[in-house]
Every structure is written in C-alpha cells, then in structure tokens.
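Note that this complex is displayed minus one protein chain, with the remaining chains in position.
Let's look at chain A:
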C-alpha cells in the first residue's frame, strides 16, 4: 500500500539529506574521521528511513506508549541533543582550561620588568 507523504515527512527527509551532505563535507575536509562519518551516516540514514516509513515503528510505539512515530523521533532527537550539548559543555570547559594554562605559563615566562 502506498501512502501519501505528509509535508512534515518531506521536510524531515530533506533535512536528513542535508545533514548527510554536511557530514560528508566535513569528512572530505578531514574534520571527522571515517568512523564518525559512518556513525552520522547511520544516524541520518535511520532518521530518513523512519521519516519516510513511520509505520515500521508501530510495534515499538505500542510498547513505549507513544502515540505517533514523529513523537518518538522527537524524543530521541532531544535525547541526542541533550547528550551533545553536555559533551560540548564539557569539551569547551576543557579547552578553556587548557588555553588559560598555556597562556598563563607563557605570560609568566615572558614577564618583563622595567
């Protein structure tokens, strides 16, 4: 049975394709390695698949008491965002500390008295 695609599915599909392209560009620019590229290809490929064929999630939805496939995707998206946000927070703090230590050590080494 062929179902009509909803506007939100088309939007989600386009977004997934765009994100796949972004991941690919970063891979080409060597900002991410092969493993990360595969990981993100998996994430956005799965997102694209579930956005286009939401019915495959029906058995899971019933078990999790979630009304619609899109709701489940949003819940998962929020979880991923929260994880990435936390990772970013920790990473930035670490980088800040490193920079501060480096700058201070260089400053103290170059102390100049008149």
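In this text, a residue touches a chain if its C-beta (ideal position, glycine included) is under 8 Å from a C-beta of that chain, and two chains touch if they have at least 3 such contacts; residues count from 1.
We take it that contacts and distances are computed from a predicted model.
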Missing subunit (named according to UniProt) among the choices "Response regulator NasT", "[NiFe] hydrogenase diaphorase moiety small subunit", "ABC transporter permease" or "Glycosyltransferase 2-like domain-containing protein": "Glycosyltransferase 2-like domain-containing protein"
Residue among A:58, A:71 or A:100 that touches the chain left out of view: A:100
Absent chain, residues of chain A that touch it: 96, 99-100, 103-104, 106-108, 110-114
